[in-house]
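Apart from one protein chain that is not included, each protein chain of the complex appears where it belongs.
Up next, chain A:
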Amino acid sequence: MLKMTHLSKVYRTEVVETYALRDFNIDVKEGEFVAVTGPSGSGKTTFLTIAGLLETFTGGTYHLDNLDVSNLDDNARSKIRNEKIGFIFQAFNLIPDLNVFDNVEVPLRYRGMKAPERKERIMGALERVGLASRAKHYPAELSGGQQQRVAIARALAGSPRLLLADEPTGNLDTQMARGVMELLEEIHRDGATIVMVTHDPELAARAQRNVHIIDGQVVDLAEDPRFHTAYAAAAGQVRG
């Protein structure tokens, strides 16, 4: 589903060159639920934005659904984002001027979907996240957990094959985080591939596979239980 080989991403400013990712290799299979962990600044978000075609990369190759995406033009990238990928951001990123219904509708309109189908999908997605009764509310009238569930509904409504989540529970308390996690697991059971960046070891443990990133490179912790415990402890200290 998502395969990067020897991928690199360099941020150049006038004074410095930052390698956000270097010789980065990952292969996420169709239907997998992968949790990405790693210290702050290690390149997790960079990886996710490149995976989601929000940004281009500097070197190496990236195949999404067996398609080499390095030479796609902007319109083609927009189309793939719209049809294949669902995004869930740490900051929810709902559009404040639109109510819940209209927010969930945004990606469906860009797909050119007809109104009756849009309505059906929106209400279906909102029911799934338990917010059908809040369709006419504005984001500012909802709690953080509710906003994130709207964002999940927005990602779900288009039935994406790949769901990318960057610390989806980072701004939520434990209780709300569990609710979000349960939703993601449910979506996963329905067949979506999920890649989720998280700082929360408890959530990471519930994924099928953990990928650890340090300094822009992948270390597969599942193959080395010692790293796993060491990381869990370190993460616990960071969080404490």
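FYI, a residue touches a chain if its C-beta (ideal position, glycine included) is under 8 Å from a C-beta of that chain, and two chains touch if they have at least 3 such contacts; residues count from 1.
Heads up, the rule we're going with is that contacts and distances are computed from a predicted model.
Not every chain of the complex appears here, and the one that does not is recorded in UniProt as "ABC transporter permease", selected from "ABC transporter permease", "Sarcosine oxidase subunit delta", "Molybdopterin dehydrogenase" or "Tryptophan synthase beta chain".
When you scan A:Arg111, A:His137, A:Arg161 or A:His199 for touch with the missing chain, the hit is A:Arg111. Of the residues in chain A, those that touch the hidden partner chain are 45, 49, 52-55, 74-75, 78-79, 81-83, 87, 89, 91, 93, 95-99, 102, 105-107, 109-111, 154, 166.
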